[in-house]
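Reviewing the structure listed below.
A single protein chain has been removed from this complex, and every other one stays in its place.
Order of writing sets the chain letters: A, B and C. Residues in each chain are counted from 1.
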Amino acid sequence: METYGPLSLHVPEPEVRPGDTPDFSSVKIPKAGSVPRPEIDADPRDIRDLAYSIIRVLDREGEAVGPWAGSLSPDELMAGLRHMMTLRAFDARMVMAQRQGKTSFYMQHMGEEAVSCAFRRALAPGDMNFPTYRQAGLLIAGDYPMVDMMNQIFSNEADPIKGRQLPVMYSSKEHGFFSISGNLGTQYIQAVGWAMASAISRDTKIAAGWIGDGSTAESDFHAALVFASTYRAPVVLNIVNNQWAISTFQGIARGGSGTFAARGLGFGIPALRVDGNDYLAVHAVAKWAVERARRGLGPTLIEHVTYRVGAHSTSDDPSAYRPKTESDAWPLGDPILRLKNHLIRLGTWSVERHKQMEAEILDTVIAAQKQAEKNGTLHAGGKPSVRDMFEGVYAEMPPHLRRQRQKAGV
Amino acid sequence: METYGPLSLHVPEPEVRPGDTPDFSSVKIPKAGSVPRPEIDADPRDIRDLAYSIIRVLDREGEAVGPWAGSLSPDELMAGLRHMMTLRAFDARMVMAQRQGKTSFYMQHMGEEAVSCAFRRALAPGDMNFPTYRQAGLLIAGDYPMVDMMNQIFSNEADPIKGRQLPVMYSSKEHGFFSISGNLGTQYIQAVGWAMASAISRDTKIAAGWIGDGSTAESDFHAALVFASTYRAPVVLNIVNNQWAISTFQGIARGGSGTFAARGLGFGIPALRVDGNDYLAVHAVAKWAVERARRGLGPTLIEHVTYRVGAHSTSDDPSAYRPKTESDAWPLGDPILRLKNHLIRLGTWSVERHKQMEAEILDTVIAAQKQAEKNGTLHAGGKPSVRDMFEGVYAEMPPHLRRQRQKAGV
Amino acid sequence: MPRMTMIEAIRSAMDVSMGRDEKVVVFGEDVGYFGGVFRCTAGLQQKYGTSRCFDTPISELGIVGAAIGMAAYGLRPCVEIQFADYVYPAYDQIVSEAARLRYRSAGQFTCPIVIRMPTGGGIFGGQTHSQSPEALFTHVSGLKVVVPSNPADAKGLLIAAIEDPDPVIFLEPKRLYNGPFDGHHDRPIMAWSKHELSEVPDGHYSVPLGKAAIRREGSAVTVLAYGTMVYVAQAAAEETGIDAEIIDLRTLLPLDLDAVVASVKKTGRCVIVHEATLTSGFGAELAALVQEHCFYHLEAPIQRVTGWDTPYPHAQEWDYFPGPKRVGEALVAAMEA
Partner (left out) sequence: MPRMTMIEAIRSAMDVSMGRDEKVVVFGEDVGYFGGVFRCTAGLQQKYGTSRCFDTPISELGIVGAAIGMAAYGLRPCVEIQFADYVYPAYDQIVSEAARLRYRSAGQFTCPIVIRMPTGGGIFGGQTHSQSPEALFTHVSGLKVVVPSNPADAKGLLIAAIEDPDPVIFLEPKRLYNGPFDGHHDRPIMAWSKHELSEVPDGHYSVPLGKAAIRREGSAVTVLAYGTMVYVAQAAAEETGIDAEIIDLRTLLPLDLDAVVASVKKTGRCVIVHEATLTSGFGAELAALVQEHCFYHLEAPIQRVTGWDTPYPHAQEWDYFPGPKRVGEALVAAMEA
């Protein structure tokens, strides 16, 4: 009889830890413009390669190149730059506000601004996003008032969701932004259900689901892929791979598979990877997928390859688990800088005008914050009422809650 | 602005329904012997094709051909034939016993006997299966006493699990057969956990998980693939694709993906499809996968392509949802007949001896049943005690259960 | 008026609702072409097409998760979980999502879904086809929980549930599908056609959620029951000759506390009956409320007659099931206390 050596458990580890020198040499970055752009009705089996590459438009010189270039006009690009810069300025102010005790908690987007800002511009009115907490760009680029975002963050008396939810868990039906849950993953299958409902109703609207790299391990991810594949739901399923899930590197969720996008292939769902720090590439891929969905061609899975530059949240300190300078080494660069350089290269932009816009944006954000603070902050000023705590559990308040409200004296 | 036509919901439908003529022309059956056999340490990326083909050994003439042939001696093949015939005879008797009211419920294996019977013979002592209700072949081929199976089915006083579980929900640690749950899918991730434990303990044992085609939609399937892939667990993950999930054809669970095996590819897990009605092929593929696991090379996903000839359970009547003659049209034939023909062709078997063995087996099954019935059947004779109902909820009975047992007067 | 079984009444409720409102959609495992393993949706796909009644993959999470998304879009999904025992994979979607969506979005998104599921034992279904998980839902703010006990209620309550703006857990006592059952498993089966509450109007009507029904008036002791246990309680009252008032709660959340309190204040005694396990069962909440609201009227301890705190066994089904004998003993004890 054969003898076998003892087994051992393989636990994936990142290549570097605090104290080590950052190293992204294992991340293969194809040249900008090198990945082909198939027709939207291409047979999914013929485009499996897209799940293992990275679609990129902006090259090192800031030139837009290849078949995915050209989806946006210079004006649209300018708007994109403004959105990303606004989101970054907004984040910086809110992180500060959290430190000042004006809110309990905040989550920023640094480095990932292109993903939600560019994607939003590929949607049509009436389409619905099912976001995570790291896609506020969908609101900013969708012209949701910053003051309302801040009112929610400050849980003040003008908070559109009445102080009931954690900061950043926005909700705006009007702006195509589904209520954020807090439970990871749950919204992914809901996005598919919403899209199925649109198809059942013979509507033309589509849905977009959002999930983080780490959260693809959740069950809802699987349910979403199963249902989207079976019913060919008009939905775009986005995975934002920012390399980290709190302290856990993406290798733990990704395991032996080459990429997260590859998860779609087993379902016959076209799966594309895109440079998430390239505004033009994200927009082009989003447009392709949205068009597929709206033409009744079914779901698309998009993996946005990006990097979480900041801490997971204001409760987190990443220096405990990754090198402090890792973000500098990230090979896909900074999305704002890259778009800025592209616009400068196009000749429609300059370093001076950029600085000027930066200042303008900061003023706008500060003005919005002033206005929001008039409505109160978490521990000071106007608050949602205690009555609001009892309302809205049901459409109509049932007797037992009415009794409890009375007991509470409100 | 572009206009778009209304969307509509795609609901997959089987090609035929009751009254139609069975049609399996869409099921592509490669020639026996045509699929290559890679080394067990082949790079998963190089063997993706195996997820879209079907590994077959026995050809139409009953010859064992190709690179997957030769894993079994004639004696072993004879044992396999006996196991499959025993399982079929056992099933027939138990279906009858259910009709006679000797048990509440039964689930048979007709057409799928090769899958569990052949797989079992590729395992080593100490390995653990995490089966569904349709792998009793693991017990029969693992020499678990038929009488004990029947005692469980009859919920009688000798029932090894004391009347607590539905019939066919066997459990035998000693025989490497994990307790069957009744909740679909749950055992799949448990199999991975067991395998991880073996690796953590630097043991040499491996686990095998089992799931039906329909149940691959459950969340546990995803969790199993995620964990198996991340920790390279020494586990073989089996999908028994018998084309149906009660009344639901496999297209509902499979959706747009070509095959169930393809689900493994997104995780970097080698995925193989095998002719589940070919005892030799199942055994050869099982052996390959078991060897991979035991050598520390990680998980393998196997899709066994077979057909559920009988009703889902004794509560089901398939004529309501599929053509009565569909099973006759199933292109992979009958596993017992195919192995019988192979043995005859080898010259070690004959029609007469086969008939004789059939009769012998029937006698053995009847004898076992007589013996089991002495211990009682569901509504007659010896029963598990009411005390047994209160025992075993915990290792030690807590006070509240003791009070309840006293109240029940037992 | 036509007579219907509980299955026919439930089917009729969906049929009527789908006919009146094209936003109503029905789906679940084996629910489409085949019409459900208990046949509750038989014929609906043929009548309303595959995009309004369809089969799903075996993923309870997917069924409920998709339903929530559809409800957010504006549809009114009425989905089936094949057995209540299999609802747990969907538990997160129900508890964390459906139940809180209205609240957490301040009404921007709502979740008018109905989750139907066969519940309870009595069919030798063993531990995975017999459970009564109602208390796992009554603890969840934002849900409503309904358990009908007869065809007329089943139809009216299901229509009300489908029209309700909030998520409703609709538990169908499977042992009642084909006839009332009083726990005397060794006696001939009674058909619905013999029971007055099998008279069910063909068209649209509803039975309001949150209202109990008195099934038997009495002055000696109040029995709180729902589903199958209503018949068991009736049998126990008749067999003991105790003048029990039997209240069929019908909706557990929100509860018709007024009806409960009025009765207990009248009788001064209370027995609570359910099939689910004792500890933290819904009977606990009922007992807590009754003692709180009727403390000065109570002449005896409130008793609970329930399933034991074990998994639902297969062979010992009738030792587990709280039948008329055990309920009768409790009635006697309540009177003698």
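Structure notes:
Following the convention adopted for this analysis, a contact is a pair of C-beta atoms (placed from the backbone, for glycine too) under 8 Å apart; a residue touches a chain by one contact, two chains touch by 3 or more.
As the structure is a computational prediction, the values presented were derived from the model and not from experiment.
Contacts of the undisplayed chain with the visible chains, over the whole complex, involve A, B, C.
Residue A:Met169 is the one among A:Met169, A:Ile239 or A:Val274 that touches the chain not shown. Residue in contact with the omitted chain (choice from C:Thr138, C:Gln234, C:Thr251 or C:Thr267): C:Thr138. One of A:Ile246, A:Ala329 or A:Leu362 touches the chain omitted from the figure, and that residue is A:Ile246.
Listed residues B:Glu112, B:Asp220 or B:Glu373: the one in touch with the omitted chain is B:Asp220. Contacts to the hidden chain, counted on chain B, fall at residues 128, 130, 160-162, 164-165, 169, 171-173, 178-179, 181, 183, 186, 188-201, 207, 219-220, 222-224, 226-227, 230, 392-395, 398-400. In the full complex, the hidden chain is touched by chain A at residues 8-9, 11, 13, 17, 104-105, 155, 159, 162-167, 169, 181-185, 214-215, 217-219, 245-248, 252-253, 255, 315-316, 320-321, 378, 383-384, 386, 388-390, 393, 400-401, 404, 408, 410. In the full complex, chain C makes contact with the omitted chain through residues 85, 88-89, 91-92, 95-96, 99-100, 103-104, 127-128, 135-136, 138-139, 141-142, 253, 276-277, 279-285, 287-288, 291-292, 295, 298, 300-304, 309-311, 337.
One rule holds for everything that comes next: only the chains that are shown with their structure count from here on.
Inter-chain spacing, taken between the CA centroids of chain A and chain C, is 41 Å. Chain B and chain C have CA centres that are 36 Å apart. Touching two or more other chains at once are residues 51, 56-57, 59, 61-62, 89 of chain C.
For chain B, residues that reach two or more other chains under the stated contact definition are 8-9, 11, 217, 219, 252-253, 255.
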